[in-house]
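One structure is given below, represented as structure tokens, and several questions about it will come after.
The other protein chains are all here in position, but one chain of the complex has been omitted.
Chain naming follows the written order as A, B and C, and within any one chain the residues start at number 1.
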Amino acid sequence: MSDQNPVFIPGPTNIPEVIRKACDIPTMDHRSAAFAPLYDRARSGVAKVLNLGEGGEVVLFPATGTGGWEAAVTNTLSPGDRVLAARHGMFSQKWIDLCQRHGLDVQVIEAPWGAGVPVEAFAQALAADTGHAIKAVLVTHNETATGVTSDVGAVRAALDAAGHPALLMVDGVSSIASIPFRMSEWGVDVAVAGSQKGFMLPPGLAIVGLSAKALATIQNAGLARCFFDIRDMLSGIYPYTPPVALINGLAASTDLLLGEGMPAVAARHHRIAEGVRRAVAAWGLAPCAQSPDLYSDTVTAIVVPEGVDGNALVAHAARAYGVAFGAGLGAVAGKVFRIGHLGMMTDVMALAGLATAEMAMADIGIEIVPGSGVAAAQGWYRESRAG
Amino acid sequence: MSDQNPVFIPGPTNIPEVIRKACDIPTMDHRSAAFAPLYDRARSGVAKVLNLGEGGEVVLFPATGTGGWEAAVTNTLSPGDRVLAARHGMFSQKWIDLCQRHGLDVQVIEAPWGAGVPVEAFAQALAADTGHAIKAVLVTHNETATGVTSDVGAVRAALDAAGHPALLMVDGVSSIASIPFRMSEWGVDVAVAGSQKGFMLPPGLAIVGLSAKALATIQNAGLARCFFDIRDMLSGIYPYTPPVALINGLAASTDLLLGEGMPAVAARHHRIAEGVRRAVAAWGLAPCAQSPDLYSDTVTAIVVPEGVDGNALVAHAARAYGVAFGAGLGAVAGKVFRIGHLGMMTDVMALAGLATAEMAMADIGIEIVPGSGVAAAQGWYRESRAG
Amino acid sequence: MSDQNPVFIPGPTNIPEVIRKACDIPTMDHRSAAFAPLYDRARSGVAKVLNLGEGGEVVLFPATGTGGWEAAVTNTLSPGDRVLAARHGMFSQKWIDLCQRHGLDVQVIEAPWGAGVPVEAFAQALAADTGHAIKAVLVTHNETATGVTSDVGAVRAALDAAGHPALLMVDGVSSIASIPFRMSEWGVDVAVAGSQKGFMLPPGLAIVGLSAKALATIQNAGLARCFFDIRDMLSGIYPYTPPVALINGLAASTDLLLGEGMPAVAARHHRIAEGVRRAVAAWGLAPCAQSPDLYSDTVTAIVVPEGVDGNALVAHAARAYGVAFGAGLGAVAGKVFRIGHLGMMTDVMALAGLATAEMAMADIGIEIVPGSGVAAAQGWYRESRAG
Partner (left out) sequence: MSDQNPVFIPGPTNIPEVIRKACDIPTMDHRSAAFAPLYDRARSGVAKVLNLGEGGEVVLFPATGTGGWEAAVTNTLSPGDRVLAARHGMFSQKWIDLCQRHGLDVQVIEAPWGAGVPVEAFAQALAADTGHAIKAVLVTHNETATGVTSDVGAVRAALDAAGHPALLMVDGVSSIASIPFRMSEWGVDVAVAGSQKGFMLPPGLAIVGLSAKALATIQNAGLARCFFDIRDMLSGIYPYTPPVALINGLAASTDLLLGEGMPAVAARHHRIAEGVRRAVAAWGLAPCAQSPDLYSDTVTAIVVPEGVDGNALVAHAARAYGVAFGAGLGAVAGKVFRIGHLGMMTDVMALAGLATAEMAMADIGIEIVPGSGVAAAQGWYRESRAG
């Protein structure tokens, strides 16, 4: 009966009833008059969630965030183009790998797992690139593997300071629709999101926002693409069968998010996340993120004591209590476990997750005071609740 | 977003996915060949859950437990017949009231709210009734208002000791399908349940089991009835439009319960309930039930300190945290609040409820140590979990 | 895969997606603040659908139309009271039987199956009843067994002409929410409906509207009742567990109906029904209803030729084509088959039913020209469609 428990993975997230229902619809002819208004509503909703800005476009692929990364680079770059990226977690690493497989020349800046995007190193690289060989800068807004949120605005400032024309591409898969995302203000050219995180939908949609500047590059981009060709997507006719039910769900999701208001959504995520962090502190443990300014409001990676296998903890929690936490990935595999706290998550759900984590930690031999994290989070939730 | 939290009322209970889906079906013609096997499957499933015994029948009314009470008495008794009943909680009181409105002569034995059925007083009344004026004895197996489970077998023993032929009628609305119910062994003649408790369905079904002895009285019962007439129900044709979707859900529910095994279901309820009781003790509070042998494994009514309004606590938890607990009813209104822990309830859900109760109690001024109840329950759930 | 075909029974009817979804909700605490607004919305929606009038009330029982009949009489009448009713079909017969089982003195006027309510005979009986022994007049607005709609307004006129104070009670189970129902204008005192017909919900709700005059009788009505006691229903607290999901569905249903507008709903039903009748004529067959003024816009009972068993036809259509039509009941069993065309029914669905009926008739040996009924209905649907 464990499908009755919430999940605490950093995506796919728990799906609100109203969104589940919006995703469960009878077959609709996507060439009928009913589809276009729905599609427009979903895309304009996303544009507002992104703070997209004038002249931008939103495209929706039946894919995942990885497909969104591929669409981002193949539609704007040509073989051999240089891109600047940092490797500081599993998802930044995966995007680098994707670029390399598509024949791009990735200038990789290594940073510790747990660090944010190395803005200073980026600034230096950009300043040094006087020939503007760098065509794009990639930023992983929220490293899901380490629970680190980076400063996109600072990367923009570095680009501006260097007077550098490179496109700014942001992986917002685990940030967008949860924490502040100011696409226009930050001068983001390509933003990539997925359906199954802050949008609280099942997986299956790559959501890509493009600035006017990014759109201007599409006709001349030389990388091969067809399924992910944004030219077709913007032709006026959806180039293949669209995932109508997910698009209906996305329209419902953006209605829900915008009805709450994006600042309120962000405040809600911060509040839930802070409770989790207080629990972590009460347990005597620490986040993987190197400093509080990097703490993610969507996922917390918690460093387990030496000698404990974080992934065993996650497996135990699933088996013993029917609860899904996030395992450690890549360089931090076994060293952390992760609590996803994005999307639809009430105080009550968060406390359920913390109480379960406590049991699992105690079972696996981590010395914590049972109830201590719950109590710390309760205190915070009580004092910070509205009204 | 509080529809995402579980409920902790003693019914309607949380509905498992598989049962929700079974209740959500396209229109089925109840006069078609498809209905009869479904109906039979649901009824035979209930018979097994009840341990109905030879010669009994299960009938399903589109109604609630109250309708089941009405069906029980109107199909077996005649105007002016005497019935013996105890008043020791809201639901025993309501059944008495129903009998009186139907012109029965109820011999009421008063008992404290928090006590069980007064078996000794019943025994005396039965022994004294040498003329067998008492035609039926009513027992509220689980008093939902006080969290008290009574000893049905002891009432049967009292009847047998007195050599008394009265029918034994049991309100099992909040016990059946959760805790042991041995209809045949206990010689229960009419058992009444509802869909929305241990069967984990939406409300809308009165589920009535009748022994062969009860069935023998039906033709001669003089009370007026039509909607609840069991003669029509047993005629071979459902006498009006049956609630097909709920019946489909009931078939799924009994499959689920019987697949787990009724002893395992009871053990699961006991285990979850014990965690709640350990939390209550850790808070320094006590159940309304007068002694441990009366503690209900489906609902715990918790006495709040003097000066605190239990119903205000319940209202606060709903408003502040989106969680439903049970209010105090009748004689214990304001004096208790109730945690329902029947039906589909995981350790994780129970802990979520306890953590929420702690916040609400602290908010409302009950002095408890935050996390203490959670920790006590965690300890129990850890030590008692399987494997 | 026959659950993919629409049903053509006169209830339960096909359920629109939006209503199915409204009926499939997580558990809601009916004592929470969320329930009351929902309940009020459903009841006030029904009041508008009924054209209830000032001072009336709507009550909702977890039951069926039969329960509604029982509530109607037990809340307003006393043992031995006389009621006037006509027997001209299965459902009028069943209501008479119910009254008799509850100890009422039913003055039955026999009329042919296929006839409407015998208004003239009613007028004579009322005029003759100078002592006002008749306390209530029962009218079956739409005889589902014969496809006959009677003239409620004419019965009101007869009451008025006789200056008779009897209550006017109307079974609107298969009329309300589909064809015009003017409760206030017709001076109907008790109107009974069910969820599974024009309201397009699953079965499980008895919907009862009461005039101020009917409400005034409730305190003094002497018939025994408890589950169906309207005094409890109007006490301010729902007396047992309400069927929350169905009430949520009813709110959605009345929103849908009132959004379309009740005149448009009636026009839609008439239009669909007329197509069915044209098909019947094209087949060379005739409705059971004696004259066109009696033709029901919700169900058509079609007389099959001598030597053909209408019920065998229905069974064959179910088995061979997975389609449910209505069998003949009671006095017309075997002599008719019925096509229900109420609730959610498009031209396309109606044509599917007619095409299937043609196949089944041909299979069973009724000589019809295949396609003839479909063609006749097509012609009508084409000429009468909007825009």
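As a working rule, contacts are C-beta pairs under 8 Å (C-beta built on N, C-alpha and C of every residue); 3 or more make two chains touch, one makes a residue touch a chain.
As the structure is a computational prediction, the values presented were derived from the model and not from experiment.
Asks: For the chain left out of this view, which of A:Pro26, A:Gly131, A:Gly236 or A:Pro263 touches it?
Replies: A:Pro26
Asks: Using the definition of touch stated at the top, determine which of A:Tyr39, A:Phe181, A:Phe199 or A:Phe228 touches the missing chain.
Replies: Per the contact definition at the top, the residue touching the missing chain is A:Phe228.
Asks: Would you write out the residues of chain A that touch the absent chain, in ascending order?
Replies: Touching the missing chain: residues 3-4, 7, 9, 11-15, 20, 23-33, 62-67, 70, 97-98, 101-103, 194, 196, 202-204, 223-229, 239-246, 318-319, 324, 327.
Asks: If the hidden chain were put back, which residues of chain C would touch it?
Replies: Considering the whole complex, chain C reaches the absent chain at 1-6, 14, 16-17, 320-323, 344, 346-349, 351-352, 355-356, 358-359, 362-363, 369-372, 374-375, 378-379, 381-382, 385, 387.
Asks: Applying the definition given at the start, please give the residues of chain B touching the unseen chain.
Replies: The missing chain touches chain B at positions 17, 21, 24-26.
Methods note: only the chains that are shown with their structure count from here on.
Asks: Based on the averaged CA atom positions, which chain is farthest from chain A?
Replies: Between chain A and the rest, the longest centre separation is with C.
Asks: Only C-alpha atoms count here: how many degrees separate chain A from chain B in terms of the superposing rotation, rounded to the nearest 5?
Replies: It works out to 180 degrees.
Asks: Specify the chain pair with the maximum number of C-beta contact pairs.
Replies: By contact count, the leading interface is B-C.
Asks: Of the chains shown, whose Cα mean is nearest the mean of all protein Cα atoms?
Replies: B
Asks: So what's the Cα centroid distance for chain A and chain B, whole Å?
Replies: 46
Asks: Compute the distance, rounded to whole Å, between the mean C-alpha positions of chain A and chain C.
Replies: Chain centres of chain A and chain C, defined by C-alpha means, are spaced 54 Å apart.
Asks: Specify, in ascending order, the residues of chain C that touch 2 or more different other chains.
Replies: Each of 24-26 in chain C touches at least two other chains.
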